[in-house]
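Of the protein chains in this complex, one is absent; all others appear in place.
Chain lettering (A and B) follows the sequence in which the chains are written, and residue indices restart at 1 in each chain.
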Amino acid sequence: MALNWFKYSSPQTFYPLAGRLIPVFAVLAAVLGAVGLYIGFFVAPTDFQQGEAYRIIFIHVPAAWMSMFIYLVMAAWAALGLILNTRLSSMMATALAPTGAVMTFLALWTGSLWGKPMWGTWWAWDARMTSELILLFLYIGFMALQASIDDPRRADKAGAILALVGAVNVPIIYFSVKWWNTLHQGASISVGRSPSMASTMLLGMLVMALAYWMYSIAATLMRVRSIILERERNAQWVRDLAGAPA
Amino acid sequence: MWDAFVAVFARDVLQAWRRRADWLTSIFFFVIVVSLFPLGVGPEPALLRTMAPGVVWVAALLAAMLSLPRVFGSDFADGTLEQLVLTPHPLTVLVLAKMLAHWLLSGVPLALIAPVLGLQFGLEGGPVGVLFAALLLGTPCLSLIGGVGAALTLGVRGSGVLIALLVLPLYVPVLIFGAGAVEATVAGTGAAGHLSLLAAGLLIAIVLAPWAIAAALRIALE
Partner (left out) sequence: MSWGSLDEFLAMGGYATYVWGSYIVSAVVLAMEVVLLKRRHRTLRAGAGRSSQQTDNLA
């Protein structure tokens, strides 16, 4: 693994590798997604408390997990790019941010649609939803900062510092929002999960989570390929690609 | 090192004194924003009293942000910043001095004015005192976290709005504990927990923020 790693850490060698990996992850995402949806809709029983509305869980929880996980991975790649000065790591961080923001948006959207029938409101200032919203702001800030800096090397490094500061802050934000939420208990709704989740429900959720993982990896690799082409467009090997099939 | 710290601090304060209109603007901004709220939501005393901590704190966040582009902006433009980076003194210490000056000029005035605004909103003596203490503990956090945003956006187009986008989400814990301290006093549960968390946050910010600011400044000057 370590050997592969160094061999593929230059954009030029990574570009074709990513091209070969994308179909693998895309197919895995599609298969796992199909299996997960089948389990979610046809195997998992109706929830005795929430009826069929709980079936949103199969796309809500994976999106919420990915949204948080991608931020951490993004901060890790950014830190690696900052410390080791490897261009590819920074490009990975840049490539992860939009997918993370998409996941955050989907978690908020599905959470809101789940909340309406369950708690009778589209939006509750509950600790999880509020932290998720702030996470969306953090992603937007990261992307806005990188977009407004013209020099890609500076954009990488500035983004890395912001991502690291954000990563230190995320647990503090979550803790503070939770604390704030418990103090305003009267106004909020406790979002409890039913204590005994049928094992098929859990299985469906985990399979869907894996599908979202694979999707995120595929999407990130697709984006990193575009970023490589943009950054290296003056390199000879990119010009040589012109005649070759995509 | 200490001499350098004092020199940078004194220089920033002196410069700000020469351009005091700049700093007064953000303080008036604070007063005006807070005064607009009763006009927007109505003069109901009970409503104003519950809103007061949040309104004052949100206005403080916005006011603290207004002055951020100036912290490094003029030094960046006239080349002073480059010389600061090249001095043999650790940049983190110099950065800390600059942030201390920023706090003295933008944070402390807010904390001093806030009690008056609190009284306008019908807060009692106890909560007003806590509001003052919370602002005194919280505004240095705002300066330090904001400094990271200011350093990252140096010389970047549209940096003013960008700072807001970067920094406001990071201000959330300060807002929660700061406004929470006052609310807790009003509710009679005591503000000790909130204030000690604010102090803990300040310690974390003092330890970590100068590193991030120094690194961001080096990147901006490359």
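Here is the rule we go by: a residue touches a chain if its C-beta (ideal position, glycine included) is under 8 Å from a C-beta of that chain, and two chains touch if they have at least 3 such contacts.
Predicted model, so just to flag it, every value in this text is computed and none were measured.
Engineer: Tell me the shown chains the invisible chain touches, ordered by label.
Structural biologist: A
Engineer: Thinking of the whole complex, not just what is shown, which of A:32, A:63, A:158 or A:217 touches the missing chain?
Structural biologist: In the full complex, the listed residue that touches the missing chain is A:63.
Engineer: Using the document's definition of touch, tell me which of A:14, A:71 or A:114 contacts the absent chain.
Structural biologist: Among A:14, A:71 or A:114, only A:114 touches the chain that is not shown.
Engineer: Just to verify: which one of A:99, A:131, A:146 or A:169 makes contact with the chain not shown?
Structural biologist: A:99
Engineer: Applying the definition given at the start, please give the residues of chain A touching the unseen chain.
Structural biologist: 41-43, 45-46, 51-53, 55-56, 59-60, 63, 98-99, 102, 105-106, 109-110, 113-114, 116-117, 215, 219, 222-223, 225-226, 229-230, 233-234, 238-239, 241-243, 246
The rule is simple: only the chains that are shown with their structure count from here on.
Engineer: Going by the contact rule at the top, pick out the chain A residues touching chain B in the complex.
Structural biologist: Where chain A meets chain B, its residues are 134, 137-138, 140-141, 144-145, 148-149, 153-154, 157-158, 161-162, 164-166, 168-169, 172-173, 175-177, 179-180, 183.
Engineer: Report the residues of chain B in contact with chain A in the complex, numbered from low to high.
Structural biologist: 145, 148, 152-153, 156-159, 162, 165-166, 168-170, 172-173, 176-177, 180, 183-184, 197, 201, 204, 208, 212, 215-216, 219-220, 222
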